[in-house]
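Note that one protein chain is taken out, while the other chains of the complex remain in position.
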Amino acid sequence: MRIPCPHCGPRGLDEFLYTQDASAARPKDGGAAPTEEWTDYVYMRENARGPRREYWYHSAGCHAWLIVTRDVSSHEILSVDLP
Amino acid sequence: MCITLHNSQELFAPMRYSAFSVITQALRGHTGWTPAWRKAEPAPHYDVVIIGGGGGGLATAYYLARHHNVGRIAVLEKGWLGNGSIGRNTTIIRSNYGLPGNIPFYELSMKLWEGLEQDINYNAMVSQRGIFNIYHNDAQRDSYARRGNAMLLHGVDAELLDSARLRREIPYLDYENARFPIHGALVQRRAGTARHDAVAWGYARAADKLGVDIIENCEVTGIDIENGAVKGVQTTRGAITVGKVGIAVAGASSLVGAMAGLRLPIESHALQAFVTEGLKPLIDNVITFGAGHFYISQSDKGGLVFGGDIDGYNSYAARGNLPTVEDVCEGGIALMPMLGRARLLRSWGGIMDMTMDGSPIIDKTPVGNLFFNGGWCYGGFKATPASGFCFAHLIAREEPHAVAAAYRLDRFAEGRLIDEKGAGAQPNLH
Partner (left out) sequence: MTGYRLPAGGSIDRNRLVTFRFDGKAFAGFGGDTLASALLANGVRLVGRSFKYHRPRGIFSAGSEEPSALVELGLGAYREPNTRATMVEIFEGLTANSQNRFPSLKYDLLSVNSLVSPFLAAGFYYKTFMWPAKFWERVYEPLIRRAAGLGRNAGVPDPDSYEKNTEFCDVLVIGGGADGVKAAREAAGRVILCDENPLVPEGLPENVLVLPRTTVFAVYDGGTYAAITQLPAQTPRQRLVRIVAGRSVIATGALERPLVFANNDLPGVMLAGAVGDYITRYGVAVGRNILLAINNDDAAALIPLLAENGIGIAGIVDTRRKSSDHVYALAREAGVAVFAGAGIITAEGRLGVGGAKIRLHNGTMLRVACDIIASSGGFNPNIALTSQFDAKPVWDETIAAFTAGTLPPGASIIGKAAGHGINANIAPHWHSGITPGKSFVDLQNDVTVKDIQLANQEGFSSVEHVKRYTTLGMATDQGKTANVNALAILAEAQGKSIPETGTTRFRPPYSPVSLGALAGAHKGKAFKPTRLAPTHEFSTAQGATFIETGMWLRAQYYPRPGEDWLAAAQREVNTVRNSVGICDVTTLGKIDIQGPDAAKFLECVYTNSWTNLAIGRVRYGLMLREDGFVMDDGTTARLGANHFVMTTTTANAAKVMQHLEFCAQVLWPELDVTFISVTDQWAQIAVAGPQSRATISKIVDSPFDVTNEAFPYMGCAELTICGGTPARLFRISFSGELAYELAVPARYGNALAAKLMEAGAEYGIAPYGTEALGIMRIEKGHAAGPELNGQTTAHDLGLHKLLSKKKDFIGRAMAARAALTDPARLTLVGLRPEDGTSILRAGSHLLPIGAAATAKNDQGHITSAARSPSLGPIALALLANGPARIGEKIRVYDPVRQGDCIAEIVAPIHYDSDGTRLHA
(Lines give C-alpha, C1' and ligand atoms only; values in the text may rest on other atoms or scores of the structure.)
Protein backbone atom coordinates (compact mmCIF):
# COMPACT_ATOMS: atom_id res chain seq x y z
CA MET A 1 0.00 0.00 0.00
CA ARG A 2 1.22 3.51 -0.70
CA ILE A 3 -0.24 6.57 0.92
CA PRO A 4 -0.10 9.97 -0.77
CA CYS A 5 0.97 12.22 2.10
CA PRO A 6 -0.25 15.77 1.44
CA HIS A 7 3.16 17.06 2.58
CA CYS A 8 5.55 14.46 1.23
CA GLY A 9 3.88 12.84 -1.76
CA PRO A 10 3.21 9.13 -2.19
CA ARG A 11 5.20 7.03 0.26
CA GLY A 12 5.45 3.37 1.12
CA LEU A 13 3.50 1.77 3.87
CA ASP A 14 6.55 1.27 6.08
CA GLU A 15 6.67 5.02 6.74
CA PHE A 16 3.22 5.11 8.31
CA LEU A 17 1.45 3.86 11.39
CA TYR A 18 -2.25 3.23 11.64
CA THR A 19 -3.83 3.79 15.01
CA GLN A 20 -7.58 4.08 14.99
CA ASP A 21 -10.93 4.67 13.41
CA ALA A 22 -11.40 8.35 12.62
CA SER A 23 -15.16 8.28 12.30
CA ALA A 24 -15.94 8.97 15.93
CA ALA A 25 -14.96 12.25 17.55
CA ARG A 26 -13.64 12.46 21.10
CA PRO A 27 -16.51 13.50 23.36
CA LYS A 28 -16.28 17.25 23.56
CA ASP A 29 -17.20 17.85 27.15
CA GLY A 30 -14.25 15.96 28.49
CA GLY A 31 -14.65 14.10 31.74
CA ALA A 32 -18.24 15.18 32.11
CA ALA A 33 -19.56 13.25 29.11
CA PRO A 34 -21.55 10.13 29.99
CA THR A 35 -19.60 6.88 30.28
CA GLU A 36 -21.53 5.24 27.43
CA GLU A 37 -20.33 7.92 25.07
CA TRP A 38 -16.75 7.37 26.21
CA THR A 39 -17.06 3.60 26.00
CA ASP A 40 -18.27 3.94 22.47
CA TYR A 41 -15.43 6.28 21.55
CA VAL A 42 -12.66 4.29 23.19
CA TYR A 43 -13.79 0.72 22.56
CA MET A 44 -16.60 0.23 20.08
CA ARG A 45 -16.05 0.05 16.33
CA GLU A 46 -18.31 -0.29 13.37
CA ASN A 47 -15.67 -2.38 11.57
CA ALA A 48 -17.73 -2.67 8.40
CA ARG A 49 -16.55 -3.56 4.93
CA GLY A 50 -15.88 -0.83 2.41
CA PRO A 51 -14.59 2.72 2.85
CA ARG A 52 -13.51 3.75 6.31
CA ARG A 53 -11.94 6.89 7.75
CA GLU A 54 -8.77 6.17 9.69
CA TYR A 55 -6.02 7.99 11.50
CA TRP A 56 -2.57 7.33 10.09
CA TYR A 57 0.64 8.89 11.37
CA HIS A 58 3.49 9.66 9.02
CA SER A 59 5.96 8.50 11.61
CA ALA A 60 8.98 8.05 9.38
CA GLY A 61 8.16 11.21 7.47
CA CYS A 62 6.71 14.59 8.35
CA HIS A 63 4.93 13.47 11.56
CA ALA A 64 1.61 14.61 10.18
CA TRP A 65 -1.53 12.85 11.31
CA LEU A 66 -3.62 12.04 8.29
CA ILE A 67 -7.22 11.09 7.86
CA VAL A 68 -7.05 8.37 5.26
CA THR A 69 -10.25 7.17 3.67
CA ARG A 70 -9.51 3.63 2.65
CA ASP A 71 -11.59 0.72 1.43
CA VAL A 72 -10.77 -2.05 3.87
CA SER A 73 -12.04 -4.67 1.45
CA SER A 74 -9.76 -3.67 -1.42
CA HIS A 75 -7.11 -1.57 0.38
CA GLU A 76 -7.77 1.18 -2.13
CA ILE A 77 -6.99 4.62 -0.78
CA LEU A 78 -9.81 6.96 -1.66
CA SER A 79 -8.61 10.19 -0.11
CA VAL A 80 -6.07 11.59 2.30
CA ASP A 81 -6.86 14.69 4.34
CA LEU A 82 -5.29 16.64 7.13
CA PRO A 83 -7.37 16.70 10.32
CA MET B 1 -11.96 -30.43 35.81
CA CYS B 2 -14.78 -32.82 35.29
CA ILE B 3 -16.26 -33.47 31.89
CA THR B 4 -19.41 -35.53 32.00
CA LEU B 5 -20.71 -37.25 28.96
CA HIS B 6 -24.32 -36.62 28.20
CA ASN B 7 -26.28 -39.62 27.07
CA SER B 8 -26.43 -38.68 23.46
CA GLN B 9 -26.85 -41.44 20.97
CA GLU B 10 -24.64 -41.70 17.99
CA LEU B 11 -27.30 -41.00 15.44
CA PHE B 12 -25.25 -41.83 12.43
CA ALA B 13 -22.83 -44.65 12.25
CA PRO B 14 -20.07 -44.12 9.74
CA MET B 15 -17.09 -46.39 10.14
CA ARG B 16 -14.75 -45.94 13.00
CA TYR B 17 -11.21 -44.95 12.09
CA SER B 18 -8.49 -47.32 13.25
CA ALA B 19 -5.37 -49.03 12.01
CA PHE B 20 -7.64 -51.99 11.29
CA SER B 21 -10.01 -49.96 9.14
CA VAL B 22 -7.09 -48.45 7.24
CA ILE B 23 -5.67 -51.89 6.50
CA THR B 24 -8.94 -53.52 5.51
CA GLN B 25 -9.85 -50.60 3.28
CA ALA B 26 -6.42 -50.65 1.69
CA LEU B 27 -6.93 -54.28 0.82
CA ARG B 28 -10.34 -53.48 -0.68
CA GLY B 29 -9.01 -50.62 -2.76
CA HIS B 30 -10.46 -47.98 -0.40
CA THR B 31 -13.91 -48.45 -1.84
CA GLY B 32 -15.64 -48.52 1.53
CA TRP B 33 -14.69 -45.12 2.95
CA THR B 34 -17.74 -43.00 3.48
CA PRO B 35 -17.91 -39.19 3.61
CA ALA B 36 -16.39 -37.75 6.76
CA TRP B 37 -19.59 -35.81 7.31
CA ARG B 38 -22.98 -35.78 5.60
CA LYS B 39 -23.78 -33.00 3.15
CA ALA B 40 -26.78 -31.90 5.16
CA GLU B 41 -29.63 -29.87 3.71
CA PRO B 42 -31.03 -27.09 5.90
CA ALA B 43 -34.18 -28.01 7.82
CA PRO B 44 -36.82 -25.32 8.44
CA HIS B 45 -36.16 -25.23 12.18
CA TYR B 46 -33.33 -25.91 14.59
CA ASP B 47 -33.17 -25.58 18.32
CA VAL B 48 -29.66 -24.22 18.07
CA VAL B 49 -27.99 -22.71 15.03
CA ILE B 50 -24.30 -22.04 15.10
CA ILE B 51 -23.24 -19.48 12.51
CA GLY B 52 -19.77 -20.33 11.30
CA GLY B 53 -18.33 -23.69 10.27
CA GLY B 54 -14.84 -23.01 11.48
CA GLY B 55 -13.02 -24.49 14.42
CA GLY B 56 -15.02 -22.64 17.05
CA GLY B 57 -18.40 -23.32 15.48
CA LEU B 58 -17.76 -27.00 14.82
CA ALA B 59 -16.31 -27.58 18.29
CA THR B 60 -19.31 -25.80 19.81
CA ALA B 61 -21.72 -28.00 17.88
CA TYR B 62 -19.82 -31.12 18.87
CA TYR B 63 -19.75 -30.30 22.59
CA LEU B 64 -23.38 -29.17 22.52
CA ALA B 65 -24.39 -32.49 21.02
CA ARG B 66 -22.09 -34.45 23.28
CA HIS B 67 -22.70 -32.84 26.65
CA HIS B 68 -25.96 -30.93 26.49
CA ASN B 69 -29.49 -31.85 25.66
CA VAL B 70 -30.46 -28.98 23.41
CA GLY B 71 -32.34 -30.67 20.57
CA ARG B 72 -31.53 -30.23 16.92
CA ILE B 73 -28.34 -28.43 16.07
CA ALA B 74 -27.08 -27.00 12.78
CA VAL B 75 -23.82 -25.37 11.79
CA LEU B 76 -24.19 -22.91 8.93
CA GLU B 77 -21.06 -22.27 6.91
CA LYS B 78 -20.87 -19.59 4.24
CA GLY B 79 -18.30 -21.42 2.10
CA TRP B 80 -16.45 -24.67 2.57
CA LEU B 81 -16.02 -25.96 6.05
CA GLY B 82 -12.93 -24.77 7.86
CA ASN B 83 -12.00 -22.07 5.34
CA GLY B 84 -11.38 -19.34 7.90
CA SER B 85 -8.85 -19.02 10.66
CA ILE B 86 -8.91 -22.72 11.49
CA GLY B 87 -7.45 -23.47 8.08
CA ARG B 88 -4.91 -20.67 7.93
CA ASN B 89 -2.94 -20.40 11.12
CA THR B 90 0.46 -21.44 12.40
CA THR B 91 -0.96 -24.47 14.26
CA ILE B 92 0.40 -23.62 17.71
CA ILE B 93 -1.36 -24.86 20.83
CA ARG B 94 -0.33 -23.60 24.26
CA SER B 95 -1.68 -22.34 27.55
CA ASN B 96 1.24 -20.13 28.58
CA TYR B 97 -0.79 -17.07 29.45
CA GLY B 98 -0.16 -14.72 32.33
CA LEU B 99 -3.45 -13.29 33.51
CA PRO B 100 -6.01 -15.07 35.69
CA GLY B 101 -8.78 -14.30 33.19
CA ASN B 102 -6.96 -16.30 30.53
CA ILE B 103 -4.94 -19.09 32.11
CA PRO B 104 -7.73 -21.47 33.24
CA PHE B 105 -9.48 -21.14 29.91
CA TYR B 106 -6.43 -21.94 27.80
CA GLU B 107 -5.48 -24.72 30.19
CA LEU B 108 -8.90 -26.30 29.74
CA SER B 109 -8.22 -26.07 26.04
CA MET B 110 -4.84 -27.75 26.51
CA LYS B 111 -6.44 -30.58 28.46
CA LEU B 112 -9.06 -31.04 25.77
CA TRP B 113 -6.30 -31.11 23.13
CA GLU B 114 -4.59 -33.82 25.08
CA GLY B 115 -7.58 -36.13 24.82
CA LEU B 116 -9.01 -34.84 21.58
CA GLU B 117 -8.05 -37.53 19.14
CA GLN B 118 -9.40 -40.39 21.19
CA ASP B 119 -12.49 -38.31 21.94
CA ILE B 120 -13.35 -37.52 18.35
CA ASN B 121 -11.68 -40.55 16.72
CA TYR B 122 -9.63 -38.41 14.38
CA ASN B 123 -5.89 -37.95 14.34
CA ALA B 124 -5.37 -34.20 14.51
CA MET B 125 -1.66 -34.80 15.09
CA VAL B 126 -1.61 -33.07 18.43
CA SER B 127 2.10 -32.91 19.07
CA GLN B 128 3.21 -31.78 22.52
CA ARG B 129 6.67 -30.72 21.46
CA GLY B 130 7.00 -27.76 23.79
CA ILE B 131 7.04 -24.01 23.25
CA PHE B 132 10.10 -21.91 24.01
CA ASN B 133 9.56 -18.16 24.51
CA ILE B 134 13.03 -16.71 24.20
CA TYR B 135 13.96 -13.77 26.44
CA HIS B 136 16.69 -11.28 25.85
CA ASN B 137 17.11 -9.15 28.95
CA ASP B 138 16.48 -9.15 32.68
CA ALA B 139 13.21 -7.27 32.48
CA GLN B 140 11.86 -9.73 29.96
CA ARG B 141 13.09 -12.65 32.06
CA ASP B 142 11.25 -11.26 35.07
CA SER B 143 8.10 -10.69 33.11
CA TYR B 144 8.29 -14.28 31.81
CA ALA B 145 8.94 -15.44 35.37
CA ARG B 146 5.79 -13.65 36.47
CA ARG B 147 3.92 -15.50 33.75
CA GLY B 148 5.57 -18.85 34.46
CA ASN B 149 4.80 -18.55 38.16
CA ALA B 150 1.21 -17.63 37.39
CA MET B 151 0.96 -20.70 35.17
CA LEU B 152 2.32 -22.96 37.92
CA LEU B 153 -0.12 -21.47 40.40
CA HIS B 154 -2.88 -22.44 38.00
CA GLY B 155 -1.55 -25.97 37.70
CA VAL B 156 -0.04 -25.38 34.26
CA ASP B 157 3.48 -26.56 33.52
CA ALA B 158 6.18 -23.93 33.09
CA GLU B 159 9.96 -23.82 33.26
CA LEU B 160 12.35 -20.91 33.08
CA LEU B 161 15.61 -21.83 31.38
CA ASP B 162 18.80 -19.82 31.53
CA SER B 163 20.89 -19.39 28.45
CA ALA B 164 23.25 -22.33 29.12
CA ARG B 165 20.36 -24.72 29.55
CA LEU B 166 18.54 -23.32 26.54
CA ARG B 167 21.65 -23.70 24.45
CA ARG B 168 21.91 -27.35 25.35
CA GLU B 169 18.34 -27.91 24.23
CA ILE B 170 18.27 -25.65 21.20
CA PRO B 171 21.81 -25.17 19.96
CA TYR B 172 21.14 -23.44 16.66
CA LEU B 173 19.91 -20.04 17.86
CA ASP B 174 22.20 -17.05 17.46
CA TYR B 175 23.94 -17.06 20.82
CA GLU B 176 27.12 -15.40 19.57
CA ASN B 177 26.33 -12.45 17.44
CA ALA B 178 22.80 -11.38 18.26
CA ARG B 179 21.81 -7.74 18.37
CA PHE B 180 19.67 -8.67 21.36
CA PRO B 181 21.49 -11.43 23.21
CA ILE B 182 19.62 -14.58 24.10
CA HIS B 183 19.41 -15.00 27.86
CA GLY B 184 17.05 -17.94 28.19
CA ALA B 185 13.48 -19.05 27.66
CA LEU B 186 10.16 -19.67 29.30
CA VAL B 187 9.13 -23.18 28.34
CA GLN B 188 5.83 -24.96 28.37
CA ARG B 189 6.57 -28.58 27.53
CA ARG B 190 2.95 -29.57 27.09
CA ALA B 191 2.44 -26.95 24.40
CA GLY B 192 2.99 -27.81 20.77
CA THR B 193 1.17 -27.99 17.48
CA ALA B 194 -1.80 -29.68 15.88
CA ARG B 195 -2.76 -30.25 12.26
CA HIS B 196 -5.17 -27.39 11.80
CA ASP B 197 -7.41 -28.68 9.00
CA ALA B 198 -7.73 -32.03 10.72
CA VAL B 199 -9.12 -30.30 13.79
CA ALA B 200 -11.97 -28.86 11.73
CA TRP B 201 -12.59 -32.12 9.90
CA GLY B 202 -12.39 -34.18 13.07
CA TYR B 203 -14.90 -32.01 14.92
CA ALA B 204 -17.15 -31.94 11.86
CA ARG B 205 -17.10 -35.71 11.56
CA ALA B 206 -17.68 -36.21 15.27
CA ALA B 207 -20.50 -33.65 15.41
CA ASP B 208 -22.10 -35.11 12.32
CA LYS B 209 -22.01 -38.51 13.95
CA LEU B 210 -24.00 -37.10 16.86
CA GLY B 211 -26.63 -35.78 14.49
CA VAL B 212 -25.51 -32.20 13.96
CA ASP B 213 -26.39 -30.89 10.51
CA ILE B 214 -23.33 -29.30 8.96
CA ILE B 215 -24.52 -27.15 6.12
CA GLU B 216 -21.87 -25.78 3.81
CA ASN B 217 -22.33 -23.04 1.22
CA CYS B 218 -25.05 -21.55 3.35
CA GLU B 219 -24.41 -17.91 4.11
CA VAL B 220 -26.41 -16.15 6.78
CA THR B 221 -27.73 -12.92 5.31
CA GLY B 222 -29.92 -11.73 8.14
CA ILE B 223 -30.86 -12.37 11.74
CA ASP B 224 -34.57 -12.09 12.55
CA ILE B 225 -35.27 -10.48 15.88
CA GLU B 226 -38.69 -10.09 17.48
CA ASN B 227 -39.34 -8.42 20.81
CA GLY B 228 -35.65 -8.29 21.53
CA ALA B 229 -35.01 -11.97 20.92
CA VAL B 230 -33.75 -14.02 18.01
CA LYS B 231 -36.44 -15.86 16.07
CA GLY B 232 -34.63 -17.03 12.98
CA VAL B 233 -31.92 -16.54 10.42
CA GLN B 234 -32.13 -15.74 6.74
CA THR B 235 -29.68 -17.66 4.59
CA THR B 236 -28.75 -18.08 0.96
CA ARG B 237 -30.46 -21.46 1.26
CA GLY B 238 -33.68 -20.18 2.77
CA ALA B 239 -35.05 -19.00 6.10
CA ILE B 240 -34.56 -21.05 9.24
CA THR B 241 -36.43 -20.56 12.49
CA VAL B 242 -34.39 -21.07 15.60
CA GLY B 243 -34.45 -21.45 19.34
CA LYS B 244 -31.00 -20.07 19.96
CA VAL B 245 -28.24 -18.71 17.76
CA GLY B 246 -24.53 -18.75 18.47
CA ILE B 247 -22.22 -16.56 16.41
CA ALA B 248 -18.75 -18.04 15.89
CA VAL B 249 -17.50 -16.30 12.79
CA ALA B 250 -13.90 -15.26 13.37
CA GLY B 251 -12.96 -12.71 10.74
CA ALA B 252 -16.53 -11.57 10.25
CA SER B 253 -17.71 -11.00 13.82
CA SER B 254 -18.60 -7.35 13.32
CA LEU B 255 -20.35 -8.07 10.02
CA VAL B 256 -22.56 -10.82 11.40
CA GLY B 257 -22.96 -8.98 14.70
CA ALA B 258 -24.25 -5.96 12.79
CA MET B 259 -27.09 -8.11 11.44
CA ALA B 260 -28.33 -8.24 15.01
CA GLY B 261 -27.53 -4.59 15.68
CA LEU B 262 -24.40 -5.35 17.70
CA ARG B 263 -21.56 -2.88 17.79
CA LEU B 264 -18.50 -4.70 19.07
CA PRO B 265 -15.11 -3.79 20.56
CA ILE B 266 -13.44 -5.43 17.57
CA GLU B 267 -11.38 -4.46 14.56
CA SER B 268 -10.53 -6.93 11.81
CA HIS B 269 -6.89 -7.12 10.81
CA ALA B 270 -4.86 -9.24 8.42
CA LEU B 271 -2.26 -11.63 9.77
CA GLN B 272 0.11 -13.38 7.44
CA ALA B 273 1.44 -16.86 7.92
CA PHE B 274 4.27 -18.51 6.08
CA VAL B 275 5.61 -21.94 5.24
CA THR B 276 8.93 -22.95 3.75
CA GLU B 277 9.71 -25.80 1.43
CA GLY B 278 9.82 -29.20 3.06
CA LEU B 279 12.99 -29.96 4.97
CA LYS B 280 14.24 -32.94 6.92
CA PRO B 281 13.68 -32.54 10.69
CA LEU B 282 15.36 -29.32 11.78
CA ILE B 283 13.27 -27.58 14.43
CA ASP B 284 11.77 -29.89 17.00
CA ASN B 285 9.83 -27.37 19.09
CA VAL B 286 7.79 -24.23 18.82
CA ILE B 287 10.06 -21.22 19.29
CA THR B 288 9.16 -17.57 19.68
CA PHE B 289 11.54 -14.63 19.40
CA GLY B 290 11.45 -12.11 22.23
CA ALA B 291 13.16 -9.26 20.42
CA GLY B 292 11.05 -9.19 17.29
CA HIS B 293 7.91 -10.61 15.82
CA PHE B 294 8.62 -14.20 14.88
CA TYR B 295 7.43 -17.64 15.88
CA ILE B 296 8.18 -20.94 14.19
CA SER B 297 7.64 -24.67 14.23
CA GLN B 298 8.14 -27.45 11.71
CA SER B 299 5.21 -29.39 10.36
CA ASP B 300 5.36 -33.15 10.23
CA LYS B 301 5.53 -32.81 6.48
CA GLY B 302 8.75 -30.82 6.81
CA GLY B 303 7.71 -27.25 6.12
CA LEU B 304 8.79 -24.59 8.59
CA VAL B 305 5.59 -22.83 9.58
CA PHE B 306 6.14 -19.31 10.86
CA GLY B 307 4.54 -15.97 11.42
CA GLY B 308 4.93 -12.58 13.02
CA ASP B 309 2.94 -9.49 13.67
CA ILE B 310 -0.36 -8.51 12.10
CA ASP B 311 -0.08 -6.19 9.13
CA GLY B 312 -1.13 -3.24 11.24
CA TYR B 313 -4.33 -1.92 9.72
CA ASN B 314 -7.93 -2.96 9.27
CA SER B 315 -8.51 -5.35 6.44
CA TYR B 316 -11.15 -7.62 5.05
CA ALA B 317 -8.85 -8.50 2.15
CA ALA B 318 -7.00 -11.62 3.17
CA ARG B 319 -3.86 -10.15 1.67
CA GLY B 320 -0.62 -9.24 3.34
CA ASN B 321 1.93 -6.51 2.74
CA LEU B 322 5.61 -6.72 1.88
CA PRO B 323 7.10 -4.75 4.81
CA THR B 324 5.56 -7.25 7.21
CA VAL B 325 6.98 -10.17 5.21
CA GLU B 326 10.41 -8.59 5.43
CA ASP B 327 10.03 -7.81 9.12
CA VAL B 328 9.06 -11.37 9.95
CA CYS B 329 11.94 -12.82 7.95
CA GLU B 330 14.39 -10.41 9.58
CA GLY B 331 13.26 -11.72 12.94
CA GLY B 332 13.69 -15.27 11.73
CA ILE B 333 17.22 -14.79 10.49
CA ALA B 334 18.17 -12.82 13.60
CA LEU B 335 17.04 -15.70 15.78
CA MET B 336 18.10 -18.61 13.57
CA PRO B 337 20.82 -17.64 11.09
CA MET B 338 20.64 -21.13 9.58
CA LEU B 339 17.33 -20.19 7.95
CA GLY B 340 19.02 -17.97 5.33
CA ARG B 341 18.93 -20.69 2.71
CA ALA B 342 15.50 -22.03 3.60
CA ARG B 343 12.99 -20.85 1.06
CA LEU B 344 9.58 -19.36 1.61
CA LEU B 345 7.16 -21.54 -0.27
CA ARG B 346 3.83 -19.99 0.43
CA SER B 347 2.33 -17.18 2.43
CA TRP B 348 -1.28 -16.46 3.13
CA GLY B 349 -3.34 -13.93 4.96
CA GLY B 350 -6.13 -14.46 7.40
CA ILE B 351 -8.47 -12.02 9.07
CA MET B 352 -8.12 -11.68 12.82
CA ASP B 353 -10.87 -10.18 14.88
CA MET B 354 -8.76 -8.12 17.25
CA THR B 355 -10.45 -6.95 20.42
CA MET B 356 -9.58 -3.83 22.32
CA ASP B 357 -7.72 -5.74 25.03
CA GLY B 358 -6.36 -8.65 23.05
CA SER B 359 -8.59 -11.24 24.73
CA PRO B 360 -11.69 -12.97 23.38
CA ILE B 361 -15.39 -12.61 24.10
CA ILE B 362 -17.73 -15.52 24.93
CA ASP B 363 -20.94 -14.04 26.20
CA LYS B 364 -24.64 -13.47 25.86
CA THR B 365 -25.61 -10.42 23.83
CA PRO B 366 -28.23 -7.77 24.51
CA VAL B 367 -30.41 -9.72 22.06
CA GLY B 368 -32.32 -12.60 23.65
CA ASN B 369 -31.17 -16.12 22.71
CA LEU B 370 -28.27 -14.69 20.74
CA PHE B 371 -24.81 -15.68 21.93
CA PHE B 372 -21.47 -14.41 20.78
CA ASN B 373 -18.08 -16.07 20.52
CA GLY B 374 -15.34 -14.03 18.87
CA GLY B 375 -12.50 -11.59 19.08
CA TRP B 376 -9.88 -14.31 19.18
CA CYS B 377 -7.08 -12.07 17.99
CA TYR B 378 -4.14 -14.38 17.27
CA GLY B 379 -5.32 -16.96 19.77
CA GLY B 380 -8.19 -18.71 18.11
CA PHE B 381 -6.59 -21.94 17.03
CA LYS B 382 -5.16 -23.00 20.37
CA ALA B 383 -8.46 -22.05 21.97
CA THR B 384 -10.59 -24.13 19.62
CA PRO B 385 -11.56 -26.96 21.99
CA ALA B 386 -12.22 -24.74 25.02
CA SER B 387 -13.89 -22.13 22.86
CA GLY B 388 -16.37 -24.74 21.70
CA PHE B 389 -16.67 -26.34 25.11
CA CYS B 390 -17.41 -23.08 26.93
CA PHE B 391 -19.61 -21.67 24.21
CA ALA B 392 -21.68 -24.85 24.23
CA HIS B 393 -21.98 -24.50 27.99
CA LEU B 394 -23.07 -20.88 27.68
CA ILE B 395 -25.63 -21.59 24.97
CA ALA B 396 -27.07 -24.60 26.75
CA ARG B 397 -27.13 -23.27 30.31
CA GLU B 398 -27.27 -19.54 29.62
CA GLU B 399 -24.52 -18.90 32.12
CA PRO B 400 -20.81 -18.72 31.47
CA HIS B 401 -18.54 -21.67 32.06
CA ALA B 402 -16.33 -20.90 35.05
CA VAL B 403 -13.10 -20.71 33.07
CA ALA B 404 -14.58 -18.32 30.51
CA ALA B 405 -16.36 -16.10 32.99
CA ALA B 406 -13.99 -13.19 32.37
CA TYR B 407 -14.70 -13.07 28.64
CA ARG B 408 -17.66 -10.75 29.11
CA LEU B 409 -18.78 -8.21 26.60
CA ASP B 410 -19.29 -5.54 29.26
CA ARG B 411 -15.73 -5.77 30.55
CA PHE B 412 -14.75 -3.00 28.17
CA ALA B 413 -17.32 -0.55 29.47
CA GLU B 414 -16.51 -1.51 33.04
CA GLY B 415 -12.74 -1.49 32.70
CA ARG B 416 -12.25 -5.13 33.71
CA LEU B 417 -9.88 -5.70 30.84
CA ILE B 418 -7.75 -8.75 30.19
CA ASP B 419 -4.80 -7.03 28.58
CA GLU B 420 -1.83 -9.42 28.55
CA LYS B 421 0.37 -7.00 26.65
CA GLY B 422 -0.76 -3.83 28.38
CA ALA B 423 -1.23 -2.24 24.97
CA GLY B 424 -4.53 -0.53 25.69
CA ALA B 425 -7.46 0.02 23.38
CA GLN B 426 -5.49 -0.20 20.16
CA PRO B 427 -6.13 -3.58 18.57
CA ASN B 428 -3.16 -3.62 16.22
CA LEU B 429 -0.79 -3.47 19.19
CA HIS B 430 -2.13 -6.66 20.78
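Note that the chains take the letters A and B in the order they are written out, and that residue 1 is the start of every chain.
In this section, a contact is a pair of C-beta atoms (placed from the backbone, for glycine too) under 8 Å apart; a residue touches a chain by one contact, two chains touch by 3 or more.
The structure presented is a predicted model; accordingly, all values stated were derived computationally and were not measured.
Though it is not drawn, the left-out chain touches A, B in the full complex. On the side of chain A, the interface with the absent chain consists of residues 1-2, 10, 12-13, 17, 19, 26-27, 29-31, 33, 35, 38, 41-43, 55, 57, 59, 63-65, 74-77, 82-83, using the contact rule stated above.
If you put the missing chain back, the residues of chain B touching it would be 17-19, 21-23, 25-27, 29-30, 33-39, 79-83, 87, 100, 103-104, 114-115, 117-118, 121-129, 136-137, 139, 141-150, 152-155, 158-160, 172, 174, 177-181, 186, 192, 195, 197-198, 201-202, 216, 276-282, 291-292, 298, 300-302, 317, 319-322, 325-326, 329-334, 337-348, 356, 414-417, 419, 421-425.
Operating definition for what follows: only the chains that are shown with their structure count from here on.
Interface residues of chain B, counted against chain A in their complex, comprise 254-255, 258, 263-268, 312-317, 319, 321-323, 356, 412-413, 425-426, 428. By the touch criterion given at the top, residues 1, 12-14, 17-21, 35-36, 39-40, 42-49, 52, 54, 70, 72-75 of chain A touch chain B in their complex.
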